[in-house]
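As structure tokens, the structure follows; a few thoughts come after it.
As you look at this complex, bear in mind that one protein chain is not there, while each of the others sits in place.
Letters A and B name the chains as they come in the text, with residue numbers starting at 1 for each one.
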Amino acid sequence: MRARLRPGLLLRPLDLAGTGLFALQGGLTAAAAGLDVFGVLVISFVTAVGGGIVRDVLLGDTPPAVFRDLAYPVTAVAGGAVVVLSYGLVRDVPRELLLPLDAAALGLFAVVGAAKAVDHGMSPLLAALLGAMTGVGGGVMRDVLLGGVPLILRSDVYAVAALAGAAVTAVGLRYGGPRVLMLAAGFAVCVVIRLLALRQGWNLPRVAG
Amino acid sequence: MRARLRPGLLLRPLDLAGTGLFALQGGLTAAAAGLDVFGVLVISFVTAVGGGIVRDVLLGDTPPAVFRDLAYPVTAVAGGAVVVLSYGLVRDVPRELLLPLDAAALGLFAVVGAAKAVDHGMSPLLAALLGAMTGVGGGVMRDVLLGGVPLILRSDVYAVAALAGAAVTAVGLRYGGPRVLMLAAGFAVCVVIRLLALRQGWNLPRVAG
Partner (left out) sequence: MRARLRPGLLLRPLDLAGTGLFALQGGLTAAAAGLDVFGVLVISFVTAVGGGIVRDVLLGDTPPAVFRDLAYPVTAVAGGAVVVLSYGLVRDVPRELLLPLDAAALGLFAVVGAAKAVDHGMSPLLAALLGAMTGVGGGVMRDVLLGGVPLILRSDVYAVAALAGAAVTAVGLRYGGPRVLMLAAGFAVCVVIRLLALRQGWNLPRVAG
């Protein structure tokens, strides 16, 4: 019999890595939108922790992790602070590096959210849904706060990638797949779909002619 | 002594009917706003389940029903898929049919939300408030995500109808009225107010001259 890893053991460092990446990316968007120092910190914070808060509130696991573990807010604020302190440098980081990093954060959040949902006894398909919401939640809040229509509603393959990766992890874990492998597989699926979509310019058709 | 129906027994099919109707209506709005296939599915999903999620999170009944019972997401996605697959047909459904269907979904969500709140021991007035929020919550999320001011803030008799119907059900149940009758009465009150308001063009005055 294989011993089962403690649920949080692997999830926390991955969650923190995604938190930092999303904070950086949210801060860049906010700075480009003309916000001041505090506004940039707020938006980077919301982008970084919004998805996890949604996940934990929907799971009934309150207070959300971000309010129980100082490492989350510290990481989120640190990501925002990097943008504030060296915007000139961060702004010039090429898209070719930023977009894969964002895809990685999306994948991390999606598979971690899905795994946590499975740990809470949710069925795989619903866990995949919650994982996808974990992945895109922070970005949706960011876009709503900045007054725009969320990007995920315009650039479809973003949320689809999160959903696909989360589904792989959720189904795999549910049917007894090894934890590390199922997390890695879901992550890879999400990142590959997202990067392929970016490179190939994939887009779905509009519904209304 | 009259036997009390199991709380969920009647609520679930009604909840599912409202879910499908709201998904259809949310999908139509999203398609008309120019979203692509996935965006239409997301908005129809949010419109359909947003109110119920708000209800369950506020009641502390987590994970929300939509994450415990596959029938909800399946119904919501099915409603969106109908729009995607046959937008040309659905678009031509006359307003005279769509608006009553939307009023019916509003009424269903409002009375089901109010009944669930009473089942959780909430006082009738607060249960009415929660019922109204269940009814309008999905539409508010839809409008915020599409970048606009929620319709309920402009067309007042929508939320007022939900509040009135929810109040009838909540007060009736609290004072021992028969469950089916109280649900039906609240539903009828909501639908009648909403349809009268539409037919008569009722509007409340602005506050600022």
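The rule is simple: a contact is a pair of C-beta atoms (placed from the backbone, for glycine too) under 8 Å apart; a residue touches a chain by one contact, two chains touch by 3 or more.
Only a predicted model underlies this, so the values are computations on that prediction, with no experimental measurement involved.
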Legend entry - Residue touching the undisplayed chain, where the options are A:Leu11, A:Leu24, A:Val84 or A:Ala197: A:Val84
Inset, instruction - Would you mind spotting which of A:Leu11, A:Ile43, A:Leu153 or A:Val207 touches the chain that isn't drawn? - result: A:Ile43
Inset, instruction - Please pick, from B:Leu70, B:Leu153 or B:Val180, the residue that touches the omitted chain in the full complex. - result: B:Leu153
Inset, instruction - Spell out, residue by residue, where the missing chain touches chain B. - result: 57-60, 117, 120, 122-123, 125-126, 129-130, 140, 144, 147-150, 152-154, 156-157, 159-160, 203-208
Legend entry - Where the missing chain touches chain A, by residue: 27, 30-32, 34-40, 42-43, 53, 57, 60, 62-64, 67-68, 70, 73, 83-84, 87, 91, 144-147
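Keep in mind that, in the parts below, only the chains that are shown with their structure count from here on.
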Legend entry - Distance between the centres, which are taken as Cα means, of chain B and chain A, whole angstrom: 30
